[in-house]
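Below is a structure I'd like to ask you about.
The excerpt is restricted to a subset of chains, each kept in its original location.
Chain lettering (A and B) follows the sequence in which the chains are written, and residue indices restart at 1 in each chain.
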Amino acid sequence: MIHFRNDYNDIAHPKLIERLVTYQNEAHLGYGMDLHSKHAKDVIQKHIKTPVYVHFMSGGTSTNKIVISHLLKPFEAVISAATGHIEVHETGAIEQTGHKIISLPTHDGKIDAQQIDEAYQTFTDEHMVKPKMVYISQATETGLIYSKKELQAIYEVCQKLNMYLFVDGARLGVALTSKENDLTLDDMVNLTDIFYIGGTKNGALLGEAVITKHAFMDDYFRYSMKQQGGLLAKSFLVGMQFEGLFENDLFYEIGRHANQMSSYLISQLKSIGLQFNETPTNQQFITLKKEKIEQLKKTYTFEIWQDLKDKQMIRLVTTYRTTKEDIDQLILDLKK
Amino acid sequence: MIHFRNDYNDIAHPKLIERLVTYQNEAHLGYGMDLHSKHAKDVIQKHIKTPVYVHFMSGGTSTNKIVISHLLKPFEAVISAATGHIEVHETGAIEQTGHKIISLPTHDGKIDAQQIDEAYQTFTDEHMVKPKMVYISQATETGLIYSKKELQAIYEVCQKLNMYLFVDGARLGVALTSKENDLTLDDMVNLTDIFYIGGTKNGALLGEAVITKHAFMDDYFRYSMKQQGGLLAKSFLVGMQFEGLFENDLFYEIGRHANQMSSYLISQLKSIGLQFNETPTNQQFITLKKEKIEQLKKTYTFEIWQDLKDKQMIRLVTTYRTTKEDIDQLILDLKK
């Protein structure tokens, strides 16, 4: 089988698995107090000029729950695109912590500064929740990215309205290495209040790294992690992964390769006449006849994104493991 | 350094790390729908006669949150020993899900059937919570184990009072392989409603396996896992660990070795005249002068359990990695 299903279907990048073998006879302090986690924080800090606080998390939904519930008061709400992961694919995880999600319509998975500003104005008194945070994903669940200008505008609105900006970076790796990207990790710190660097979908065994420049957000953060079941006893595992990702730019290499393969996929799909809205990251969404899809299923893995009468939209995801040969093979089968 | 700190300070048992290397080029379905998880369930089922439902979890606190909040109605409460992990060491994780813990006094970390029965009777009407679950740990946080007779008595009270019995098995490995143990995995199924087999503290990279014989408890369980942030994208990691633990009795080997070393530790400590309440599992608690402890800290890792004026109680934990040499060395240093 050739895999285009998702970016979290293998154990980890070989260089990261290697580390587990290397460190297998070490003993570590539990719950993130170990030296690998400490070192991983230093390594990440080297990529960022502003001093930041870093915490290693167990997974994306857990991270979203922890960040949001740590920062909001009971009656405060978070604004999200209607396609946001917290709104559609986390089984009400945010509501479980007591907070309403204010869902904004979106035609492509992104929301903009003006829209946020206007939405905020409709919450006028104590009979309504108080919007206090904006949540966006970089890259979005639809494979797009926010430009520096767009992010800046959103952050300015947030500051004007006294709201926090939280960026879900489950796919920050492919965002920062997209050829359309004009943001750096430093920009992410400067133009948000808190965000996370996704490990799970970028080659790590597991884990995400929450980053904030604000001391008040760091205060007691570990209490929230523990209370929400997100503080792993063997949290050093996540530290080790992030050491490996950031000591030698492996994090960027992984994202870059996925994007390069995605660009190649786009060009090849276009070369055989397929029309679709391409994205600048590692997810492409194409629409095919159902019969064709049934044939492809024999050789390829992928997700059905949407049912459209006699057609279906499917999602093709490239990763650091995707090869040109994988894509060439797919194109051949598509041409048949 | 020689380690007696805890049973989760290394990455994983070499045989389990090996598996990660072996499977590193495989692609897997996410969120526990993969073949390793399926196979791991089959492998666990082979150890148990009664048909059971199995779910692979990310960690202990997360598991406790999920099981308890999945089963209780808002006004229902869980009874626990005052020393129970959920009561003292989970930062109010259970209360975060809205449920009160009814804490019972205990002199040694265990609670008994009669005590539960009596406590239940004091909750008389709708001005008080309704006790609906009993939570015990096997082994307990204090290193003790419940005998079959004791467990049976507790389960009978639970059934009489229409309460669920949930056993936290974070240290079930050392419990089932203790020389004082008379319970089997089958007994665990028959004499509880739901329990878990701890991986994290028994050699696994991470993860716990929740087991229940009740279809109604299994219903929508994955919804609760996802909502609570406990459904890992790479859940197949946990599946692989449990495959490794149960295909060849590695689970028991790990527990057994830890217990053997603990027995050896007890005998050696006694041989040098130390008085303490020994436990039948892998945790021993001894009291020493503070000066002595300061000296030991240079060569050994361990936790300070309790401050007692000029003395301290420390906890010594043995694991599958502990050797006789480690213990002999400690005894030598203690004799000095």
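General observations
In this text, a contact is a pair of C-beta atoms (placed from the backbone, for glycine too) under 8 Å apart; a residue touches a chain by one contact, two chains touch by 3 or more.
The shown structure was predicted, so the numbers you read here are calculated from the model rather than taken from an experiment.
Because all chains derive from one sequence, the complete complex can be expressed as a copy number, which is 4 in this file against the 2 shown.
Note that in this section only the chains that are shown with their structure count from here on.
Centre-to-centre spacing of chain A and chain B amounts to 33 Å, using the average Cα coordinate of each chain. Residues 1, 3, 5-6, 8-12, 14, 17, 20-21, 23-30, 58-66, 90-93, 96-97, 200-201, 205-206, 223, 226-234, 236-237, 301 of chain B touch chain A in their complex.
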